[in-house]
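All protein chains but one are shown at their positions in the complex.
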Amino acid sequence: MSNELTPIDNSALPQHSPRATDVNPASEKRAEQQVAILFGLSAVGSLLLIYSYIFVKDNVFIFIPIMGNQNAQQLGIGIGMAMSLFFIGIAAIHWAKTLMPDKEIVNHRHEFRSSDEDRAELVQTVKEGVAGVQLGRRKLIKRSLGVAAGLFALPPVLLLRDLGPLPGKKLETTNWKAGTRLLTDPGNRPILASDLEVGAVVQVLPAVADMEHRPLSDIAKDPVLLIRLRPEEFQLDAQRLAMTHEGIIAFSKICSHMGCAVALYEQTTKHLLCPCHQSTFDVTRAAKVIFGPAARPLPQLDITVDAEGYLVARAPFNEAVGPSFWERNSQ
Amino acid sequence: MTATEKIVGNTANFVDERLGAAKWVKKSLNKVFPDHWTFMFGEVCMYSFVILLLSGTFLTFWFDPSQKEVVYNGAYEPLQGLKMSAAYASTLNISFEIRGGLLMRQIHHWAANIFMAAIVAHLLRVFFTGAFRKPREFNWILGILLLTLGLVEGLLGYSLPDDLLSGTGLRITSAIIQAIPVVGTYVSFFLFGGEFPGTDFIPRIFTLHILIIPGIFLAVITIHVMLVWYQKHTQFPGVGRTEKNVVGHPILPVYMAKAGGFFFVVFGITAFISAVASINPIWLYGPYTPGQISAGSQPDWYMGWLDGLVRMAPPLETHAFGHTISWNILIPAVIIPGIIFTGMALYPFIESWITGDKREHHLLDRPRNVPNRTALGVMSITFVMVALINGGNDIIATNFDLSINQIMWFSRIGIFILPPLAFIITKRLCLSLQRADRELLLHGAETGRLLRLPHGEFVEVHAPISPEKAYQLQSHEQLVPLEIADVDARGVRRPGALKNKLKRRLSKAHAVSIPKVTEQELKEIENH
Partner (left out) sequence: MKRLSRYRRHKAAGPLLLIFALLAIGTTFSVASATVKESQSVFDRSASIEEGKQIFLKGCSSCHGLNAEGGSIAPSLIGVGAASVDFQVGTGRMPMADMSTQAMRKPRVYNEEETAALAAYIASLAPGPAVPGESELNYERDGNTAEGGELFRNNCAMCHNFAGQGGALTQGKYAPTLMGVEPKHIYEAMITGPQSMPVFSDKTITPEEKLSIIKWIKSAEAEPNLGGATMGRIGPVTEGLLAWVLGLGLLIGIAVWLTMRAR
């Protein structure tokens, strides 16, 4: 690059021009007053905070345009705190900008690379140090150290073993068994087939021993969505059709994608939508995935009625509900 | 000597006789920091972190990290009598019964959102100006580590109140963990103490959220800042600013006053937003139970792009030999983020491999002068933006009368088309800007004044530009492609021909730029 521009003189900083506050005593005075006012505003903020904390009741609401009804105490404490902090900062910066010396200074950089002598010395030191350990010579120590170091890493890992139980078949089982009644959630009331009109939907949970204290891990697998259609609207094979009861079809409410509750049922299109990732399932075709990231239909629960006419499960789910996992046998 | 001077003097003497600190402190107080508004993003991060520590500590005084079932009897009427976890109940308690508690919760959450926003802004500044180049690669990697930690810490914090939204987030997290082949189910069971959600995760993530991760944060931030201190800050080119110096205001008094003041400003603005704008109104979400869900369940913004990727993923799963691999989760939630974060961490080394540049750099690049890097950056931003938009597709759909299916298809196609398009446009734009710089240098600034010459021609008057400006326009280095021959000097084929070919092509693409103004050209113009 022979014809590169001759560099502009880069050895010195441009001429430093003084600020108004450097030359004009009046503006210096003004700047000083401005800083004082800013600090004063901060103090006002602190007082506002103290006042709001002690004297404003927490059930007082004030109306503020755009924002609506606001809690006066929360707003007072917040604005007070904001002012108290903000104006200290602004005052300090304004002070620094207008009154403190503003001449820039130059620091010099040094190369980070150490000198060759230093490097050589380091290598020497390390070599000597390593040689002093004599690992190469003392085979017995070397081997026993290896054993010790290898084993010593294990206990900390082992001690974490009791963080949780092994999965076993837990992900594949739910509380639905043959004959389990479908109960409304909340309410825990059994449901007659005639309770549902066409187009109706209801979330149900299985009848279990202690219905007041269902563990959340159960609620993460058990919820089922009951939907009633006109029987002629189904496009199911015989086996799936047999799992319905008088137009009532039951699906796991837990998304086969990531386990959110799939519950947006559109009565007109008969589609179920998961609000988390928008997987869409077609209820008339056994919850076939018609849009979105889910790869499997929602598991269908086989339902029938018991002697008293209440809806019950005919069999447990025949596959694991909820998101996929490595051990899941999806055949 | 006044009394104050005497006290200060005695104290200083006491300390110095024991630590010998005078020399180091003297040097440090003269340390210089260059001024530029983009250099303040890092400070915003650091100050937000301090705000998070302070407000977080306040919250721990009342928060009960337990999933024990309680019946709520607090001040918020619409939830009275409901069963919920102690964690959720205590968060309600902080919000409604501790004066300033809701404000502190909001400060904590707003500060977290601003913290992550500032990290991203800081990262972009460092990237686009080339501040990551030698010798600052370590600090770049530490920065990526901090970003990653921030994502995890934010997610855990979002999960702690145990409201409906945070539980939904955890449900999705557990599904991602379960999707990891072979070990996923076990890892999930160990993390949650059994099946999701179990009764252990709140206390566990509490320990992680308030102790382990902040501890790591503190350590890494300390190293990060110490490296900036030791390696000295980069600076933009300008008259008097070279690779060998650093120009700015000394720590005492100006920088200290400005930086100290800025901490109060950041805290003040965070407090202001927290006072006027609600964030995470958990009392409206209700307590978590896996059977419930709300429309528009979203993560916080910094996780939104991941959620958007998950939403647009194709419905792919492999079922074989009694096992399931969920590509619809693994690709968007594990593989792509893995590639992105690894790529970001390695970028300084990749660029130096392409350019063959192994020198130290302390002067920053103007983004236009390195079109390829700038275009790559904008391409990445576009990728994340498309994903982010898809992450909020339901909110966008309802507010702009669109369909989620349309937005999803827009994103599915856009994620492939828009980033390369952004790359090409940005590169062109950079080259145009370089051309404009060149024009400015050759012909001066356009004044908008038209002049009619005697023979009738109209010309625009160009004003000469200041020497400082001229220096800025021509101080960058001309990019040159690496010259790599396939054969060595003796005509023998060199090994790694394919690698060389790749490197040559990348280097050539990287070096595309407008030729700088030469002395000769300037002379010609003057002679005109």
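We just call them A and B in the order they show up, numbering each chain from 1.
The criterion applied here is as follows: a contact is a pair of C-beta atoms (placed from the backbone, for glycine too) under 8 Å apart; a residue touches a chain by one contact, two chains touch by 3 or more.
What you see is a predicted model, and the numbers here were worked out from it, not measured in a lab.
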Tell me the shown chains the invisible chain touches, ordered by label. A, B
Among the options A:203, A:284 or A:330, the absent chain makes contact with A:203
Where the complex has a chain not shown, which of B:293, B:330 or B:363 is the residue touching it? B:293
Missing-chain contact among A:102, A:306 or A:319 belongs to A:102
Touch assignment to the omitted chain, from B:65, B:150, B:214 or B:304, lands on B:304
Which of B:82, B:208 or B:509 touches the chain that is not shown? B:82
Touching residues (missing chain, whole complex) on chain A: 19-21, 44, 48, 60-64, 66-72, 74-76, 78-79, 90, 93, 97-98, 102, 184-187, 189, 191-192, 195-203, 227, 261, 263-269, 271, 273, 275, 278, 280, 291
What residue numbers in chain B mark contact with the hidden partner chain? 35-41, 44, 77-82, 95-96, 102, 106, 109-110, 113-114, 117-118, 121, 164-165, 258, 261-262, 265-266, 269-270, 272-281, 283-286, 291-302, 304, 392-395, 397-398, 401-406
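Heads up, the rule we're going with is that only the chains that are shown with their structure count from here on.
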Please name which positions on chain A make contact with chain B in the complex. 1, 3-6, 8-14, 53, 58, 67, 73-75, 77-79, 81-93, 95-97, 100-102, 104-109, 111-112, 160, 163-167, 170-171, 185, 203, 205, 213, 215-217, 219-223, 253-254, 257-261, 263-264, 275-279, 289, 291-296, 322-331
So, in the complex, the side of chain B touching chain A is made of residues 30-32, 69, 96, 99-100, 102-103, 106, 135, 168, 171-172, 174-176, 178-186, 188-200, 231-232, 239-250, 253-254, 257-258, 260-269, 271-272, 274-276, 288-297, 307, 310-317, 319, 322-326, 328-329, 332, 360, 362, 393-394, 404-405, 408, 467-468, 470-471, 474, 478, 516-520, 522
